[in-house]
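Notes follow once the structure below has been shown.
Here's a slice of the assembly, chains where they normally sit.
Lettered A and B in written order, each chain numbered from 1.
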Amino acid sequence: MEDWMEKVRAGIQKQSFARLLGLQVEEAEEGRVVISCRKRPDLLQQTDLLHGGVTGALCEAAAGYAALTVLPEGQSVIGVEYKINLLRAITEEKAVAVARVLKRGQQLVVVEVEAFNAGSDKIAAKMIFTGVPTQG
Amino acid sequence: MEDWMEKVRAGIQKQSFARLLGLQVEEAEEGRVVISCRKRPDLLQQTDLLHGGVTGALCEAAAGYAALTVLPEGQSVIGVEYKINLLRAITEEKAVAVARVLKRGQQLVVVEVEAFNAGSDKIAAKMIFTGVPTQG
C-alpha cells in the first residue's frame, strides 16, 4: 500500500509556489486527494475574501496530485487544461479542495475538483482538469 | 480620456495576492490590458518553470482588469468562470498576459487572454474568461 499522504506532502515541498501558498494535504488515496489552503492576509482580493487566483491554484494542485495517484511509479503529470466555475466566495478561514479522478486513460487523466469553505458542504468552486502523464 | 494604466495599477495594489505575485501592468486601454509577472524563485513548480497556478492567476488578473475597462465608472467585475489551456512552459524570466474583451453584454463580459514568454510570439497559455459586472 502506497503512502499517498507522504508522497503528496513531498510533492508540495518540491514546488516553491505550493509552499508559498501554504498548501496542506488533508487526505490522499488512490484516485482522490484533498488539499487545503488558509486564508492568509497576503492571499486576498480587494475585499476580505480569498483571491480567485488562489482558489484556482488550490484546485489545480489538488487535481494534479489526484492524477498522480493513478499513474505508475516514476510518472508525473502535466496539467494541459482546466475550467473552473467560481460559485461562492471563500469567506471562512480555510478553503478545502476535493479532487477525484473521473477517467484514467492511456494518454490523459481527467479529474474533477470541488472546493468548499471549511465546514460547509456548499460547492464554492468546481473544476474539470485534464492532465497528460509524463516520465520523470 | 481615462488613465487606465493608473487605474489598473491601483487595482493591483488593493489585492494582496496580486502584490504577492508581483503583477505589473504593462499596457492598458479600453478593452485591452497587458499584465506581466516575473519568474521569481518562489513562484516555481518542481522544475525551474513558472508554476501553472501562477500563469492561471496572471491570466485571470489580466482578464478581470480588461473587463473593468469596458464597465461604467463605479462598477467592478466578479470572475465567474474561465478555462485555460497551458500550451507551452514559461521558461523565460517574465510571463506576459494580453487580455482582450470579446463581448461586453448587459449581464456578462467575456474576455480572451493569451500568455507568452516575454519576447516570444508563441502562445504559452490561452484563457477564455466570463465576468459579471457588479456595483462597487
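Just so it is clear, a contact is a pair of C-beta atoms (placed from the backbone, for glycine too) under 8 Å apart; a residue touches a chain by one contact, two chains touch by 3 or more.
Computed from a predicted structure; not experimentally measured.
A.B. asks: Which copy number describes the whole complex, given 2 displayed chains of the same sequence?
C.D. replies: If we count every copy in the full complex rather than just the 2 shown, we get 4.
As a working rule, only the chains that are shown with their structure count from here on.
A.B. asks: Just curious, how far off is chain B from chain A if you go by their C-alpha centres, in Å?
C.D. replies: 21
A.B. asks: Within the complex, which stretch of chain B touches chain A?
C.D. replies: Where chain B meets chain A, its residues are 11, 14-21, 41-46, 51-54, 56-57, 60-61, 76, 78-86.
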